[in-house]
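Of the protein chains in this complex, one is absent; all others appear in place.
Let's look at chain A:
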């Protein structure tokens, strides 16, 4: 009896101990075998599934060439920054990741990413391969980049040709005043002039930046301190929200949009204009024929105030970074080199409708399609990088959320005034520490 009981206790103890050690054991083999990498890709195509279908053949090609297996996970934008932050904090997770290029300096500040000093850049093909403006958006100035550019993007104005023709408009607007005027003509019969992703903080922040530049505003001063509530920035944000609040060319429902519904509305003809980055591939999957829409540069102010800059887009793009905690740094860099090789750059950027981040393939005819031409022109003449400061991602969150709340006010009929905009921006600024 007693031995049996002791045996029982022993068994229970062993089982308990085993279950505990089992908890600690999982996850060790992620990247430990020496030939396997984990790669988190951002969602560039119409869906997560579409991205997997696009990327997997390339990863198989890489495995064939090098024997290095790459496990792919496509992470939606809504989760990506949190996931990266968790990986940086815990020192566990993927080896190679895509990051929004505007987050470069913020993630760089965590010290979790491999620095691309000259030697490391050499390992992925050399500094001179990359488009300088794109490489400049891969970390704080004066420091080795925390990533290398992968896809280059910029904002453009997409407009529905038929809706324009029906309304008797012959050319896309070049100023915001024109855009508002055309928008009013196009807002009729349940259709709207302009679609806006109003509940997406990042989209809002990107527009706040470009409008801010046009009004002569800056979101950070030279020492990296936030300057959110300057009169210029207040005017800029108000101009953007007024498309819904005053001009009423944007459906109030857009205040709820955060899952790319604005692209769907444009594709389905519910809205005649859209400000987006490389929407082409997404529109194609939503069955909008390429000849049904036109692409033009994002408008400017008709008469910019003193100090206003001729900027109509941020330098947008996706960068590729390697985590310091990787056990396969060489294999990871090898993979980065593969993804930034001429062949992959041509193929992937063509598929996604973005521009290559390396100089060597820009002449490929694929990148002289109308959409890519507009992107190219914008990037080379009128795009500016978002401030590469450690607080950048916080700026996107706080200011983007403030604008989301302003859209909610506009949608529910509350007035959006200079004062209410200034208050939201001041509150956001005070939350920065």
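Some points to look at:
Note that in this section contacts are C-beta pairs under 8 Å (C-beta built on N, C-alpha and C of every residue); 3 or more make two chains touch, one makes a residue touch a chain; residues count from 1.
The working rule: contacts and distances are computed from a predicted model.
A single chain of the complex does not appear, and UniProt lists its protein name as "Sugar ABC transporter permease", one of "Sugar ABC transporter permease", "Peptidoglycan-associated lipoprotein", "Sulfurtransferase TusE" or "Metallophosphoesterase". The chain omitted from view is touched by exactly one of A:123, A:384 or A:408, namely A:408. Residue in contact with the omitted chain (choice from A:37, A:150, A:237 or A:255): A:255.
Although one chain is not drawn, the whole complex shows that of A:91, A:231 or A:415 it is A:91 that touches it. Those residues of chain A that touch the chain absent from the view are 2, 5-6, 9, 12-13, 16, 19-20, 78, 82, 85, 88-89, 91, 106, 109-112, 199, 201, 251-253, 255-256, 258, 390, 393-394, 397-398, 401, 404-405, 408, 411-412, 426-427, 430-433.
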